[in-house]
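Let me give you the structure first, and then I'll get to my questions.
Here the complex is missing a single protein chain, while all its other protein chains stay put.
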Amino acid sequence: MRASVRALAGAVVTVPITLLGLALVTFLIGRVMPIDPVLAILGDRAPEEVIARTRIEMGLDRPLPIQFFRYITQLMHGDLGNSVMTSHPVTEDIAHFFPATIELATTAMLIAMLIGIPLGVFAAVRQGSRLDNVVRVFCLTGQSVPVFVLAMLSLLVFYARLGWAPGTGRADVVFQDMVPENTGLLTVDSMIAGDWDSFRDALAHLAQPAGVLAWFSIAYIARMTRAFMLDALSGEYIITARAKGLSAARIIWRHAFGNIAVRLVTVLALTYAGLLEGAVITETVFSWPGLGQYLTVSLLNADMNAVLGATLVVGLVYVVLNLLADMIYRMLDPRVR
Amino acid sequence: MLTRRTLLATTAAIAAAPVNAGFAATPKDVVVMAKQIDDIISLDPQESFEFSGNEIGGNVYQRLVRPEVANPDKLAGDLAQKWDISPDGLTFTFTLKTGPKFASGAPVTADDVVFSLQRAVILNKTPGFIITQFGYTKDNVEKLIRNEGGKVVMTLPESQAPSFVLYCLSANIGGVVEKKLAMANAKDGDMGNGWLKTNSAGSGPFQVKSWKASEAVSLEANPNSTVKPHAKRLIIRHIPDPSAQLLSLEKGDIDIARNLETEQLKSIAGKKEFTPVASAKASSMYLAMNQTHPALAKPEVRQAIKYAIDYAAIQKNIVPNTWLVSQAFLPKGLPAALTDQPFEKTIGKAKTLLLQAGLPNGFEVTLDYISTAPYADIAQAVQANLAAIGIKATLLAGEQKQVITKTRGRQHQLALLVWGSDYFDPNSNAQAFCYNPDNGDSPKLKTLAWRSSWQDAELTKMVAANVKELDTKKRIAVYEKMQQLHQDRSPFAFILQQQEVATMGKGVSGFKVGPMSDLTDYAPILKT
Partner (left out) sequence: MVSGITRDWLLSDSPASRSQAAWGRRYRLWLQFRRHGLAMAGLCVIVFVVVVSALAPVLATQNPGAQDLAARLAPPSAAHWLGTDELGRDLFSRLVYGGRITLGMVLAVVVLVAPFGLAVGCVAGYAGGIADKVLMRVTDIFLAFPRLVLALAFVAAMKPGVESAVFAIALTAWPPYARLARAETLTFRNTDFVAAVRLTGASASRIVLRHIAPLCLSSLIVRVTLDMSSIVLTAAGLGFLGMGAQPPSPEWGAMIASARRFLLDEWWVPTIPGLAIFVVSLAFNLLGDGLRDVLDPKQS
């Protein structure tokens, strides 16, 4: 237990430093972008006097260190500034866009777990068999397909040709803005509202992008599960259990799998962090109004407040998940304790 | 309030069957339009200056006057019943119609008009110059634009061509907002600007219900408007990908697709359920040649490039439906536009011109372009055309804002750009492409001519004089002459003019695209 307390104390120091570094790097990149940030607000036709006035209003005439200091001070007060693109405060935008990404990534995560873990376990149990080889190749294919190709082909086949899946976006037009927003997760909100048509629609829209996004992670999870299981199955206690005449299923799931669960949790936490990031391209292809799309669009429009805010949020989640994985590992794994 | 239940009820009543949730067709009184709308920065008419924002502004706000849709050379009253101009051209008096009402139900008064025009000058946002170029400032505007016994009286600080003034007033910035509502939502002296960015206070056929950036704009019919739209609700969805737009149109998820490109239009050609409508737009695609590049500064080289481009092949093969060949600075549709096409690909002539310039072996140059379709394709075609006469162009792609930042800083050599007229008067383009009185580093006005470091004393003088020409016929003749001079001398090779095509899906009719964004009407859209 003491180790995890120490880790927590360390985190209190390191997380802010990491985030500060993150903010600095993003800030610098934003300031050397070959796009005039004033242009993002005013467009091409503004007269010179208007441009000069706006530049001063935005504080862009000050030296860089002062600009950065001002940004960080605002950040301390929970103010991420206003987005030029949406003309809303960035915090509001994030509250609006982030749930969409969470919904997508979480669904993808569930799919990946439900398929990846059993695959990994079975492959390990039948190590060297044909099934093992099939799983192995499947895993490697999953890690070799460019997400955008998969997304495009999936749209072509399931939406355009077969008509099994609805199109891009989060909901059909008819269902847009019809469910009161509580959690921001459309599936959950529609369930709360008891609006089952909306729920079905939201779920239908979610399935395809989540499936595409999950593909890569299925591979990773299956692969790690297989490796852990092989390790566990060769342990002495398994041999003992076998000697006691316990059923194969009981040995595999209760003893071996129970033993690797801890290590698997850390893998899952890291996978989840990766999914949040992987959503960038998936969201672009599926016009999914999430944080990834928000980030790409604001980046291309030099909307720096939005880019900084979104990057910090994604970075924060990443760091926290990493930390969590680390702490769970320390807390639950007897060897580290 | 309109809820989905009522929407569904309408459809269900007709279909007499439960709606299949995932694949419901859109209800009759709701029109769904797919369009690239990520250019919107603000919906405030005195601030908006982007294509999509202006188009919505044109349907939410009314102006004093408007070019007639059938004959854009002519002006018609929108809010104004009639207008009188004093013989010296200095004073305009507008008598207002009595019918128009804001969405709130309040009638449109001279006070609202005066407030809106003053607001344009006082806020002085991006499009502010359209009104301030008459000579108005924060300090004089309250005296010079006023309400006199229910009539709007505008006194100009200096005389201007009357058609120029009226066309400027017909632009989106002339949209009339309800003074009371705007001021009720004012904050820190912004005259309601912050609130009007995402809300509306107009008398047009629609009102803004919500705008979610890069997602959707939702409009609702204005119950008090004099023009009654057929649709109760109009949703504009941001679908950037043209093939996704077509797919949604085929599936019945949307009613109108606005950004279909050549390929999609080709694939629906001849299908009865789709109705494409097209209109030439006042947007030109041109190749700018920066005069700081020593080779491009030679007049023969500039002409050689104009003779190297294969206009016809580019138009016919890459953008047969969405762009037209256009070679003058005034595109078809604008008053005084010159429609003859003196240039065609003539390799021999282009090579001779290069020889005369002392560059028989060509030279190296960079070409900036916007990385999206169709600019990317056309830039590559132009690159191949230039290579045929020995000019080696290296392509540099960029996001639109990035390319604009670069040309504003005069750092490009060649650049393939697009320019849309600011308002429906020839002066907008004439000034942009010809006027450059100060070629120094920080002039008051960074026109397109300035950005390419090009200064032509004669044309600059003609621009300044013609904007004050009181005789409309003479004014038109001078603009025609200027276009010819421009073709002979300028560092701008005009290639194409946009032809906007909107495609209506099954059962949809009545939509027409205007020659300017703020002249595109949603009200006549009918769904059966």
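Every chain is named by a letter (A and B) in the order it is written, and numbering of its residues begins at 1.
We adopt the following convention: a contact is a pair of C-beta atoms (placed from the backbone, for glycine too) under 8 Å apart; a residue touches a chain by one contact, two chains touch by 3 or more.
If you're wondering where the values come from, they're calculated on a predicted model, not measured in any experiment.
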*Residue, one of A:L8, A:I66, A:L110 or A:V137, that touches the chain absent here*: A:V137
_Using the touch definition from the top, which of A:V145, A:M191 or A:A207 touches the missing chain?_
A:V145
*Looking beyond the chains shown, say which of B:I85, B:L395 or B:A477 touches the absent one.*
B:L395
_Residue of B:A313, B:L355 or B:A465 touching the missing chain in the full complex_ = B:A313
*asked:* For the chain left out of this view, which of A:L22, A:A46, A:L233 or A:I260 touches it?
replied: A:L22
*asked:* Just checking the interface: what residues of subunit B touch the absent partner chain?
replied: 241-243, 246-247, 261, 263-264, 267, 313-314, 316-318, 371-373, 376-377, 379-381, 383-384, 395-399
*Contact footprint on subunit A, counting only the chain that is left out*: 14, 17-19, 21-22, 25-26, 29-30, 32-34, 133, 136-137, 140-141, 143-149, 152-153, 155-156, 160, 227, 276-278, 280-281, 284, 295-296, 299-300, 307, 311, 314-315, 318-319, 322
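Just so it is clear, only the chains that are shown with their structure count from here on.
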*If you average the CA atoms of subunit A and of subunit B, how far apart do the two points sit, in angstrom?*
39
*Which of the residues in subunit B end up touching subunit A in this complex?*
3-4, 7-8, 19, 21-24, 26-27, 30, 32, 38, 41-42, 49-50, 124-129, 197-198, 210, 212-216, 218, 235, 237-241, 244, 247-248, 251, 253-254, 398-399, 401-402, 404-406, 408, 422, 442-446
*Inside the complex, what are the residues of subunit A that reach subunit B?*
34-36, 39-50, 83-88, 96, 155, 159-160, 163, 166-169, 172-178, 197-198, 200-201, 204-205, 287, 289, 293-294, 297, 300-302
